[in-house]
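With one protein chain withheld, the remaining protein chains of the complex are depicted in position.
For chain A:
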Amino acid sequence: MSPLLLGILEEGQSNVSIAGSSTSLDSICQNGAGFRERNYMGLSDSSSVDSSSISSLSEEKKSSMNLKATELRLGLPGSQSPDRNAELSLISSANLDEKPLFPLLPSKDVISSSSQKPITSGNKRGFSDAMNGFSDVKGTVFSEGNWMFSATGGNSETAHSAAQGKYPTNTAMSRSSLNLGVTSHSMKDQSGVESSKLKEVLPSKGSQEKPHGANEKGQNQMTLATNTSTPPAAKAQVVGWPPIRSFRKNTLSTTSKNNEEVDGKPGPGVLFVKVSMDGAPYLRKVDLKTYSAYPDLSSALEKMFSCFTIGQCGSHGAPGREVLSESKLRDLLHGSEYVLTYEDKDGDWMLVGDVPWEMFINSCKRLRIMKGSDAIGLAPRAMEKSRNRN
């Protein structure tokens, strides 16, 4: 899993939400040398292309199938999703009947377990994992409907191409802007669900693919690709939504950026950075200036996002202690459920606590509370970086 994670990081993408609690994944990761950086967004790396093409064939079908099912098509009972896209409709009609996304008519229990939840809002969702301690996930349990299954594969194709528009098979994807937008971002936020999905998907795919390793990589790559590509894809995808005039978009984004930049200057003033948590329905902002050390930040965030812990901050936050041993960190991480990470000025995601506090607040652009298991791959990079700094 780590190489995949690295791949994402290579992209400088935020919001890495790879589910990776499956042991089969870990076993792949453990093959030490596999910490190669892969470029999953582009086609430059031939090996990733190969693995993608291996899986793409079988994915193709799945992708179209799933895409249809995942497509935000207001598939309320009685209305069939239209053929948005000729290429997408490789689906058999059987699939159209498959689990409409908004089964409103139905009984209450369907609603409560409905798949409408995940689609409706990227952030208000009942991930099975994120459910732990998240009382404000409005009581809905995400039901693992068919559409989620292998949707990882499917969506990655589409989200992938949506993000780049390069995949020839998916040129028409751009039209289904809405689909991708919502599905992509819903995919992205499905980290909790994906973990369980992945477990199921992998074994089944294992039988299809040739080398288990390649398969894993391929599968993970797809998942990865989903997650990698989703943030920008989601951002750009739903054309014209929300309905903001473009001149206003520029102004507002500049304004908020300016505010953050102004706020981000060390010295007087405030230093607001966004904090997101995997599975959380909302983001918060914290003023880093109001804290003087990692434990302060940690406890504040803990209060904010109740079920969260920074594994290693206490022990490694002290200035001077920059070098971390890989295994020690991993041990710590394994022990905690969540890990605090931050995106630095280079766009890299680092574990919080690696560097002295001052250095940290100078370089921190945003914070993210990641699943501990997702963050395993971060450790080596953090250490490399701090080594380089030394």
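The rule we apply is simple: contacts are C-beta pairs under 8 Å (C-beta built on N, C-alpha and C of every residue); 3 or more make two chains touch, one makes a residue touch a chain; residues count from 1.
Here, contacts and distances are computed from a predicted model.
Engineer: I notice the complex is incomplete. Of the names "EKC/KEOPS complex subunit CGI121", "Cell cycle control protein", "Large ribosomal subunit protein uL4m" or "Transport inhibitor response", which is the UniProt protein name for the chain that's not shown?
Structural biologist: Going by UniProt, the chain not displayed is called "Transport inhibitor response".
Engineer: Against the chain that's been left off, what residues of chain A make contact? List them.
Structural biologist: Within chain A, the residues that touch the unshown chain are 14-15, 72-79, 82-87, 102, 104, 111-112, 116-117, 119-124, 138-140, 172, 175, 177-178, 182, 184-185, 188-189, 230-236, 238-249, 251-253, 255-256, 258-259, 262, 274, 276, 280-285, 366.
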